[in-house]
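Note that one protein chain is taken out, while the other chains of the complex remain in position.
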Amino acid sequence: MISKQYRLDELAKQVQGEPVGQSDLKLKRLASLENASSDDIAFVNADKFLDLARSSKAGALIVTEQLRAQLQDVHQNFIVVANPYLAFAILTHTFERKHEQRGIESSAYIHPSAMISDSAYIGHFVCIGENCVVGDDTVILSHTKVDDGVEIGKQCFIDSHVTLTGECTLADRVRIHANTVIGGEGFGFAPYQGKWNRIAQLGSVRIGNDVRIGSNCSVDRGALDDTVIEDGVIIDNLVQIAHNVKVGANTAMAAKCGVAGSTVIGKNCVFAGAVGVVGHINIADNVTVTGMSMVTKSISEAGSYSSGTPMLETAQWKRAAIRFKQLADVPLTQFAKKLDHIQAQIESLESTFKLRK
Amino acid sequence: MISKQYRLDELAKQVQGEPVGQSDLKLKRLASLENASSDDIAFVNADKFLDLARSSKAGALIVTEQLRAQLQDVHQNFIVVANPYLAFAILTHTFERKHEQRGIESSAYIHPSAMISDSAYIGHFVCIGENCVVGDDTVILSHTKVDDGVEIGKQCFIDSHVTLTGECTLADRVRIHANTVIGGEGFGFAPYQGKWNRIAQLGSVRIGNDVRIGSNCSVDRGALDDTVIEDGVIIDNLVQIAHNVKVGANTAMAAKCGVAGSTVIGKNCVFAGAVGVVGHINIADNVTVTGMSMVTKSISEAGSYSSGTPMLETAQWKRAAIRFKQLADVPLTQFAKKLDHIQAQIESLESTFKLRK
Partner (left out) sequence: MISKQYRLDELAKQVQGEPVGQSDLKLKRLASLENASSDDIAFVNADKFLDLARSSKAGALIVTEQLRAQLQDVHQNFIVVANPYLAFAILTHTFERKHEQRGIESSAYIHPSAMISDSAYIGHFVCIGENCVVGDDTVILSHTKVDDGVEIGKQCFIDSHVTLTGECTLADRVRIHANTVIGGEGFGFAPYQGKWNRIAQLGSVRIGNDVRIGSNCSVDRGALDDTVIEDGVIIDNLVQIAHNVKVGANTAMAAKCGVAGSTVIGKNCVFAGAVGVVGHINIADNVTVTGMSMVTKSISEAGSYSSGTPMLETAQWKRAAIRFKQLADVPLTQFAKKLDHIQAQIESLESTFKLRK
């Protein structure tokens, strides 16, 4: 694989930055300050990285003007921008190895009724069912299953071993990573006479524009209505979205989160890793939940929420844990009152005592 | 895809209910009260849904006689039953789009020694190994791997990208959802001289009748004896069942639960989402565990069990969390005693004092 090279001024143009130094310097990679070599460009995002930047072997640095002033004694080549992190984010797309192929691999199975754009790519052993739609420039990698009635928009990226089922629909620029299941059956059972009676799930999943879902996720189809993931939502790996959940636009969920059935999550929320959310509740817009917290009731106010206990050495934790148990039977708030009461009694005793002197 | 239509009296018959109103009304979908149109039938399960039911555009409603009386001023067509939720559960199967195809897709690989029922369906790119058995009316969707020696009963449903290995056996009417792995190698290692020595797993997995396992689950094969999932167990997505676990009949586990090795779980238990269970313990029948709890020891009595802390605003949580840490060194139960002791001392002082007046 021959990697492309880019000139310093060419890269500067892409990020609306100012090239400083050797404009025609050829750069092969975007690299970290630590591991960059003279063919590479790296970025410096804050003063705290100045030492690292000084000792970096990078051929060029993406910096602010203020950072450049502090680095020009040891480095010659820069791209000066207002926001180096954003410039870095943009340039990752330049250096990314893209899937250029178009067309359908001969080993894929496509149902005759499926409508596949000529500019799409369908990988080896992909299986596309009845009445499916695949939009322009969408890439579907090997072994993916697109079950009957599934519709995929334009410029989507579907990695290998993805299962798209339950007549789900994906809008444009959706990215689904490997081994994720969208539209699997929701977990609905009616208990009756000591058995679980399966409720066949008739709803679907609707995924908006620019949604990103990681690997090994499960997003279940709705029972009657649809499960909905709105535009711009980003979801990490191993996340569970149960039937009829609605995730509001631009909300982010880190790995291993789980949301139980029918819960409605607002826009612009941020859930850290392994957060669990019970079913049938509402979470407002702009809510942050810290890692491994359990959301057990609706949240109506924007803000940050938490549960759990801090990490301790196990020996110390065991003592604290026993005390947690004791709390069940300790009238904690009464203590404070009782202490105040006793204090008052003592003072009364003392003053009476003094009076009698 | 043309959806079938059903007459009101036809649907009533299926749920042993009484049709009220226009018997020959044609119904196309089972829908929620909110989203139903005049072609749809919806169900009303309790008084709290009466307002929703009144404003619903559903063509017909599944109700109790008592609910019908309260709705007949605005609705004309009903199916009257004793248990509308159960009737709904039954009718989901009527409206479900079923897999009707039978036979083996030409792209599937079937080992010559495998015995596949003529009434089974084997999807595209399925791979079935040596000495496998697939029973009558079983449906295996695309890309699934049925490894050597695996036996699958009748009327099972195995979704795409499932891996059945470790010579596991599935009884009848088992449903396994997409990308789940049954019979993968258990996590067994003998530490020796600073290394982990792999213990090859020789046991298998036995899955009973009417078991349902969601997507992206891992059920490991046993070390020597088998991992066992008894009849009627229902398991949601992203669940881990370690080697030699036994899950008792009709137990339900919500998404993201994990059970460590050799633990034995009773019948009719209900585990909410993300419950973790340590290895080598026993859990009685009829045990409920609330969401995200950690089961750290055997449970011998039926009942409900919990761990964790309630969700708080992060600022408040931080203060509580620091206090949790302090609990390790605070003699909580002594406080109560000490307070009582002090109170007694004060009263003694007061009374002595009074006597001397």
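Letters A and B name the chains as they come in the text, with residue numbers starting at 1 for each one.
Operating definition for what follows: a residue touches a chain if its C-beta (ideal position, glycine included) is under 8 Å from a C-beta of that chain, and two chains touch if they have at least 3 such contacts.
Quick caveat: nothing in here was measured; it's all calculated off a predicted structure.
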Selected from B:Phe78, B:Tyr121 or B:Trp317 as touching the chain missing from the view: B:Trp317
Contact with the hidden chain (one of A:Asn268, A:Asn282 or A:Ser304): A:Asn268
Identified contact with the non-displayed chain, of B:Thr92, B:Thr138 or B:Thr165: B:Thr165
Touching residues on chain A - with respect to the absent chain: 1, 29-32, 34-35, 83, 85-86, 88-90, 92-93, 95-97, 105, 107, 123-125, 141-143, 159-161, 175, 177-179, 210, 212, 214-216, 232, 234, 236-238, 250, 252, 254-256, 268, 272-274, 291-292, 308-315, 317-318, 321-322, 324-325, 327-330, 332-333, 335-336, 339, 342-343, 346, 349-350, 353
On chain B, residues whose C-beta touches the chain left out of the figure: 109, 125, 127, 130-131, 143, 145, 147-149, 161, 163, 165, 179-181, 184-185, 187-190, 192, 194-202, 216-218, 220, 223-225, 238, 240, 242, 256, 258, 260, 274, 276, 278, 288, 290, 293-297, 303-310, 312, 316-317, 319-320, 323-324, 326-327, 330-331, 335, 338-339, 342, 345-346, 349, 352-353
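One rule holds for everything that comes next: only the chains that are shown with their structure count from here on.
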Fitted rotation between chain A and its twin chain B in degrees, CA, nearest 5: 120
Computed distance of Cα centres, chain B from chain A, in Å: 25
